[in-house]
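A protein chain is absent from this complex, but the other protein chains hold their places.
By letter and in written order, the chains are A and B; residue numbering begins at 1 in each of them.
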Amino acid sequence: MHCWQFIARQLPARNRKMVLEMGAIDIVKGHYIRELAGKGVREDGRGLLDFRNLVIKPNVLENTEGSAQVDLGGTRVLCGVKLQVESPMDDTPDQGNLIVNSELLPLAHADFEVGPPRPEAIELARVVDRGIRAANCVNLTGLFIEAEKAWSVFVDLYVLNYDGNLFDASSTAAMAALMHTKVPKYENGKAIYSEKKNALKLDSTVVSTTFAKLDNTLMLDPSINEEIESDTRVTIANDGKVVRAMQKGKSGSFSTQEIETLVDVSLGKYGEISKKLEHTR
Amino acid sequence: MASKANKPELIVNGKRLDGRDFGDLRSLTIEASVLRNADGSAYLEWGNNKVLAAVFGPREATPKHMQDPAKAIVKCRYAMAPFSSIGEHGRTGPNRRAMEISKVTQEAFENTIMLTDFPGSEIDIFIEILQSDGGTRAAGITAASVALASAGIHMKDLIYAVSVGKIGEHLVLDLNMIEDNYSDSDMPMAFSPKDEKVLLLQMDGDFSKEEVARAMRMGLDAGKVISKVQKDALLAVYSKAAAGQKQENGA
Partner (left out) sequence: MRNIVMPGDIVAQMPMQLENAYVDEGKTYSKILGMYEEGAKLIIPLEGAWNPRIDDLVVGVVVSAKNFVYEVDLSSFMRSILIGGKFDTRTYKPGEVIEAIVKDVEDRRTIILDRPRTLYGGSLLNVKAVKIPRIIGKNDTMIGQIANATKCTIVVGKNGNIWLKGGDIALATYAIKKVENEAHTSGLTEKIKVMLENSSK
């Protein structure tokens, strides 16, 4: 039997903020989450290194070139991919562009507000972008059409419901949408959007894994309560062979040994997620 | 509006391009309570429109100086996803058009919601156009109305919206994207079906006095179908809930 002898305290000075401001009720829940973590247990009974249920639905929007909706537990992210003919960047005249953007929609959580993008939304987009870019998932050279013309790939991530771990849900949604993206026909300097034939060429699949740390307990795919209460978190993206992108968040710290362990776990999770992505084809 | 120079023939042999008669609605489906965190929500598909509406509230109004001690305040955001249209990537963030639509939508709901039941609070309505095919503001209002009901907000009625346009000399119901781009006139309207009151009205083009009257009549007639879809969406979720409640209360 557990022993619950602690008294609810006020929030310690350390930074526990993630995407949300903590309310009084979150603090009480947080104490409980931390207590559980100390025993190696999670609020939903999952193993420490288990993902929540992952459901990938591709091709949900017809006006896009590619789309997917991902449910990771209660977190829901919609991804729309648009292709557009633009000039290549000056420093990469033989390549197309990849632009990842994310929106924490106000309908996704009571505390998401209307307004300019928050730093959390920008970080989310950039971390997803880095994984895809570093793993060379989208063959940027393959986006080159002719002199001064290349495809720009716009990946828009729409967070529809926030229940923790937006990084992995968004990265999976982006990967799934890209896997189902069709390139429009190109004619006389213009895209013919009504005619789409070839699939967008992808060279690899990147899988994102996010871990939260509470005191000395490490857990994969944090729920909203775990994410809010966590001291720190790290996202590790890999392509099944090597690590492709990492991002540590929040003010806590990891030991080097912990990072090494998590890299191992991350690589071990590649098969599970990439298989689910492949199954949508 | 698109250039009139390459205007396609919108009516062929008395039928519209998608095969509809002048007074036909496109297919309409609504699913209620689709989002977990929102207090109420609805997902709507109307023709090729795909719309998500969600409601939060009543909750404490912020900032505090915006609070009205006598009644609730309503905030509405209508926004279009940058991937919602065929063709190039759209701009993110609200533009002037979206802000105007947000305003008139908010005003329609201020009429419908029983504001004095929730003094000092705010009720937020978020409408996201995920895919657009003409008539998105009407689709947004129709979805938001279901979202509000599923949030348990006190309202006078379950309102809906629809638009009537003019192609040549014909009045046509529920314009799709191509018709909207090339038609001569468009008149979106929102109605309270209970007493047939007009809660939103916009129009541009040319309508005679007689055509305005006829367009409103078409909008009201269409309401019979739209209201039924709205109610069926709520019934699909809550008829089961009601049955469960009956049993538990020992009826």
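In this text, contacts are C-beta pairs under 8 Å (C-beta built on N, C-alpha and C of every residue); 3 or more make two chains touch, one makes a residue touch a chain.
Nothing here was measured: the structure is a model prediction, and the numbers come from that model.
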Notebook entry, point to check: Quick one: which of B:118, B:182 or B:207 touches the chain that's been left out?
Noted result: B:118
Item checked: Residue among B:20, B:59, B:170 or B:214 that touches the chain left out of view -> B:59
Notebook entry, point to check: Which chain B residues touch the hidden chain?
Noted result: 39-40, 57-61, 69, 112, 114, 117-121, 149-158, 192-195, 231, 234-235, 238-251
Next item on the list: Identify the residues of chain A touching the omitted chain, counting contacts across the whole complex.
Entry: 1-2, 4-11, 23-25, 27-29, 31-32, 36, 41-45
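Basically, only the chains that are shown with their structure count from here on.
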Notebook entry, point to check: Any idea how many Å lie between the Cα centroids of chain A and chain B?
Noted result: 32
Note to self: Taking the touch rule as given, give the residues of chain A at its contact with chain B in the complex, in rising order.
What the structure shows: 61-64, 67, 74, 76, 78, 80-82, 84, 101, 103, 105-110, 114, 116, 152, 154, 156, 158, 160-163, 191, 193-194
Next item on the list: In the complex, go through chain B and note every residue touching chain A.
Entry: 35-38, 41, 48, 50, 52-54, 56, 59, 75, 77, 81-89, 92-93, 124, 126, 128, 130-132
